[in-house]
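Note that one protein chain is taken out, while the other chains of the complex remain in position.
Then we have chain A:
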Amino acid sequence: MKPPPFDYHAPRSVGEALEILTEAGDEGKVLAGGQSLIPMLNMRLTHPRHVVDVNGLTELATVEAGPGGVLVGALARHAQVERSEPVAAVQPLLRRALGLVAHPVIRNRGTVVGSLVHADPAAELPAVLALLGGSVRLARPGSTRDVAADVFFTGPLESALRPGELAVSALFPALGPRSGTAFHEVARRHGDYAISGAAALVVLDEDLRVVTARVACVSAGPVPVVVDVTGVCGGDRWEAADWRGAAAAVWDETEPEGDIHASADYRRHLLGVLAERALTEAAQEAGNR
């Protein structure tokens, strides 16, 4: 379990990093927190010719919470985002979701943007970005582009990031008024990737009727699966809305696969249970906000 040979680069600026990545093309791999890349290298599951270590790019270690949302720089660690009070005020789901990400030592090192780019459909943060309709900013020398979450995740461990690009930040939209979120998951062990999980967003109008209700599911498909259940429970006051029916809609529209830890049927059953828990809790938060 030793990595294959690679050239190590430690650029001092974003500009330098982009040049190296452009040069490296699809032979390049960015090292940020290293919580996924290093094990994959050690198991020789990936063979990049160039590893570009961005840990020196402190300009990317930013977390900005504003009216539009939370802008997380590529070098911001999970722990930094999790502990930020302004972040928790602007978008409380981030703190909730990050509490479910692995363990404190991993969160001290791993990065939010790194987790998004890694695009593991069992991970919490891609589901959060997808649920909230956030985006990822990708840079190459001289240009940047923002890619919306619904097109950013393209498959298991696959994203819209092109060879030579560096993901420099991600934007998680703010939680609006009369809105609530929740995240529930079941993992085999504390901190493991969830065998099933559901994040929910519920938005109410001034009469506390449901305007929007969405669920993002983890470990339910090749990418985070977002199911809009507004059609089931929209228009009703939140206390009276049919959250069980909404959860059943999630259950209907997802088809998780089984693996050695959980059968497909069990995962699907869990999705129903967890979606209902998440929707009810999000609605309660929206109603009381």
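Points to keep in mind about this one:
To be clear about the criterion, a residue touches a chain if its C-beta (ideal position, glycine included) is under 8 Å from a C-beta of that chain, and two chains touch if they have at least 3 such contacts; residues count from 1.
Methods note: contacts and distances are computed from a predicted model.
When the unshown chain is looked up in UniProt, the name that turns up among "CO/xanthine dehydrogenase Mo-binding subunit", "Sugar ABC transporter permease", "Fe-S cluster assembly protein SufD" or "Cell shape-determining protein MreC" is "CO/xanthine dehydrogenase Mo-binding subunit".
Within the full complex, the residue among A:12, A:162, A:261 or A:289 touching the omitted chain is A:261.
For chain A, the list of residues touching the undisplayed chain reads 1-5, 43-44, 103, 186, 188-192, 195, 260-263, 265-266, 269-270, 273-274.
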